[in-house]
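Removed from the display is one protein chain of the complex; every other protein chain stays in position.
This part shows chain A:
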Amino acid sequence: MSLFSDPRWSDALSHLPDYLGNHVRVSLAALALGLAVSLPLAILTRNRPAPRGILLALASIVQTVPGLALLALFYPLLLAAAALTLAWFGISFSAFGFLPAMLALALYSMLPVLRNGITGLNGIDPALIEAAEGVGMTARQSLVLVELPLALPVIMAGIRTAAVWVIGTATLSTPIGQTSLGNYIFAGLQTQNWVFVLFGCLASALLALAVDQLLGLIEGGLRRRSRLRTGLGAVGIAALVAATLVPTMGRSSQGYVVGAKTFAEQYVLSALLRDRLQAAGLSATARSGLGSSVIFGALKAGDIDLYIDYSGTLWANQLHRTDIKPRAELIAELKTALAKENITLLGELGFENAYALVIPKKRAEALGIRTIADLAAHASTLSIAGDYEFFSRPEWAALQKAYGLQFRAQRQMQPDFMYAAVASGEVDVIAGYTSDGLIAKYELVALDDPRQAIPPYDAILLLAPKRAGDTRLQEALKPLLGKIDITTMREANLRAAGNDANSSPDVVAKWLWEKVGKP
């Protein structure tokens, strides 16, 4: 089978108009905003060394913030701003998706435009500025008729750099809810779909390259005062923007939006929920790859309509509770607390995806370890790996406290790589997930938690406040409740973790759909 006959390529291609269109839209808006802010700033500060220095230093600092962090920061920032404007002016806006992504990217684009703007304007032959004054230009006319046109090639070079940065960084806006070419990369990484990762990288690289070349043509045209080159470049950019934006324009609203966090199980479940709604005659789309802290806020604000979360996660992160309660009690209390925020906890899917300390079965037998209490005796000689959030979560603190765990070393890892790492002995223990199919695949064992330090993590279905009274939606979803047991979910996750054509979330969701009896 040749590389390109893999059906995942055509699957990837089918998402291209949506992902590319959104990618171009957010990049374009960010660049326009960045330009609208930084060009006037460059003009205002070009002859004032002190503010110019401060401005350039600030822009440089922004540049040193990693793109992912910058984007992630804008979400809570806007959330707070939205709360303020709602309280003060009664105006609310969505802090999710387009707006935070555009603002963060605009900030990111400012440094090259500012720097080149100032350099370009300061680099003009003083004799020409004098000539402008001498022929009777006002300061403003001199700027518009002489200085800006002469600085344009240098400014254009800055815009070109900014465009390439923005297009590249826009792939990181997926976790805050902005669809982009990053959706391929995030989904691909989480589901080990390397075709998607490769496709996403290629698509964004090609886009950046095309924009870079076309802007380069404009820049060269301006530098050589060749209208032909400038015109060709401009027409090229316009054609590129039109070609990427038009296919997604005028598309009707997408109906119900099913959210999904950034791991395979969530991709599969969101596809399943979407299929269920469509089977009930409701239009629905999945919006996947949302950060764990973003997704609850998105639901609360109504940017997504429904998603699957886990009881223990909400218990700790939203209710800020550190005590542990039995499953049913915890869910009942959670339901009451969520209802106060008008969020509907519709019910449980039937399985639990809890954190568990996982070691290879053989090693456990050799060391005589069955529970976390047994492990604690060996911990000082062992290393542990967890996902990016585990070590800062209350569960980890609770585990350490309950069992006096002290490991030799701890590492953070991409969740999908942890299981292979512990199986190969690269780390000794991992904080895995009970519903992960890889536990069986790699012959690992999840250790018992006799002191119940880890709260229950039942998969629960949440609905946005605006869907609280939507009986049609609720009736459509109810057949799924209690239908997915842990064995089924493990097998589904194992399928999704495969690296072949049948491992895409859509295909696995179809399998799961059949498996639970087409509810």
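Methods note: a contact is a pair of C-beta atoms (placed from the backbone, for glycine too) under 8 Å apart; a residue touches a chain by one contact, two chains touch by 3 or more; residues count from 1.
Definition applied: contacts and distances are computed from a predicted model.
Undergrad: Can you tell which of "3-methyl-2-oxobutanoate dehydrogenase subunit VorB", "Heme exporter protein B", "Quinol oxidase subunit 3" or "ABC transporter ATP-binding protein" UniProt lists for the chain that's not drawn?
TA: "ABC transporter ATP-binding protein"
Undergrad: Could you tell me which of A:L28, A:A106, A:L150 or A:A492 touches the chain that is not displayed?
TA: Considering the complete complex, A:L150 is the one touching the chain left out.
Undergrad: Just one of A:A69, A:A131 or A:A243 touches the chain that is missing; which is it?
TA: Final answer for the missing-chain contact: A:A131.
Undergrad: Sort through A:S94, A:T119 or A:Q141 and give me the one touching the missing partner chain.
TA: Selected residue, touching the omitted chain: A:Q141.
Undergrad: Give me the chain A residues in contact with the hidden chain, please.
TA: 127-128, 130-138, 141, 145-146, 149-150, 225
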